[in-house]
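Heads up, this is only part of the complex; the chains shown haven't been moved.
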Amino acid sequence: MNFSDEDFHLIDLALREDIGSGDITTDYFISENDQASARILAQERAVVAGTEVAAAVFRRLDPDLRVEVVQKDGAIVAGGTAVLEARGRARSILTAERVALNFLQRLSGIATLTHQFVEAAGNNGAKILDTRKTTPGLRKFEKAAVVAGGGGNHRFGLYDMVLVKDNHLLMRAGLANLTAAIERVRRERPGMRIEVEADNLDQVRAFLEIDGIEVILLDNMRAAEMREAVAIGKGKVKFEASGGINLKNVRQIAASGVDFVSIGALTHSAPAIDFSLELTHVAA
Amino acid sequence: MNFSDEDFHLIDLALREDIGSGDITTDYFISENDQASARILAQERAVVAGTEVAAAVFRRLDPDLRVEVVQKDGAIVAGGTAVLEARGRARSILTAERVALNFLQRLSGIATLTHQFVEAAGNNGAKILDTRKTTPGLRKFEKAAVVAGGGGNHRFGLYDMVLVKDNHLLMRAGLANLTAAIERVRRERPGMRIEVEADNLDQVRAFLEIDGIEVILLDNMRAAEMREAVAIGKGKVKFEASGGINLKNVRQIAASGVDFVSIGALTHSAPAIDFSLELTHVAA
């Protein structure tokens, strides 16, 4: 991943909220000249993600730290495995520790949960995708974690795809309105993919008549309905299943013939993976 | 809660990452002049938190929206309860929706989990506290959510308390060093509370000899050890239990006589609460 200045922005924000007017403990208990080596260990089995972000946290605080990523994002590691090493000023390592771990624990949590969903879904052609239900400020990092876990990314934001949902349809009732708006998108923003959310098969059928719709989102439908939707729309559009999907029902849904299964829990409810920082060498 | 410019900063960052170069769907499917009323509903039983943050998201995007918090942070609500209402330009409501919900689902998740820990701990004088294991950028909001759930806040960052941990002790071995550093803190930063982490009872005993230590953190000790630590240190210092605490063992630990029980999971592993936005009235 390449870091943009907006990404560094978030890292700085995270360091600032933790350090504020200064890390009093290291200021008084660690000497300015102390050097140390450290490594970050996964404390449980995990799919690793966020190592480059964690490395950037250390480097951002102190450009002189030498930081090495030992396990790349996407690696599956056992508890006790070192994923990142750092050496340099001891103060810098200890001051940056918590922010680095906070990124790592969350992003690896997401990658690990994604991996579980991918495994549970089985090998039937449906792709596991994330949603926009991400942590405010961390979307780009969390979407990279989903890819590290074997999933794919749905749209990054409101700007890179059209997705007409129930509330939009409620505001602009009538297929004529919908058709006209889609026509205008195709004229003025011809590069945009257009997806529409359907709550039932009647809507699916209606949408299949409209030129320009490329994906239909099947919202909170039962697997049987999804199979029927796929049957009538196959080859004309792609289908995305969404809503109420968990590790137990994901295989059945994925097997319905849909192209994509999108799951909010990947990013909003992944439990953290436990990581810790261990000093391996210290010198005054 | 009063919002600082740093708080608005994070809200802006979250809006920016979602909206980017523009919300194409509302631009094309909602008319500029459309007005709407909307309410946000909890979809499951929850302790609510983040309502003011969600309200600020709407107002930040469009200062003309009229937003009202219906359920204050800390309220315990059943599924289906409206927690926030907004009305004004339909485009603004729909564009801000996801970011507002993303804050709300996470912060209410934290408040709800905290409440569960407080209930589980029982009424024995030990206070449930959070840690610094928060989501990067969201610390202030997440710590407010912990209070909404009935918990208390440990230090906000590295700047408002001294907490000497194992890695600091490793770097500055010897009680003489520790004592001297504590003495210097008291001279130059007399307002600072000083806490030291102990891994075993020998350390506890040693720390009790040092002037100026006000709190001893008992790291990953068994409840029996904690009881013994409390017995020997009672009245001289306060005790904080930390490490490996879950909903099952929290009562036993809280009953050990410690003053505080701090739990990282409150902020790093709380599952999201499900919220949705419903349009209640629309007008062209």
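The letters A and B name the chains in turn, as written, and every chain counts its residues from 1.
Throughout what follows, contacts are C-beta pairs under 8 Å (C-beta built on N, C-alpha and C of every residue); 3 or more make two chains touch, one makes a residue touch a chain.
Keep in mind the model is a prediction, meaning the values are calculated, not measured.
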In total, how many copies belong to the whole complex of which 2 are placed? 6
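We take it that only the chains that are shown with their structure count from here on.
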Using CA atom averages as chain centres, what separation in Å is found between chain A and chain B? 22
Partner chain B, residues of chain A touching it in the complex: 6, 9-11, 13-14, 16-26, 28-31, 34, 36, 90, 94-95, 97-99, 101-103, 105-106, 109, 132-140, 156-165, 167-168, 170-172, 178, 181-182, 184-185, 189, 192, 264-265, 268-269, 271-272, 277, 279, 282
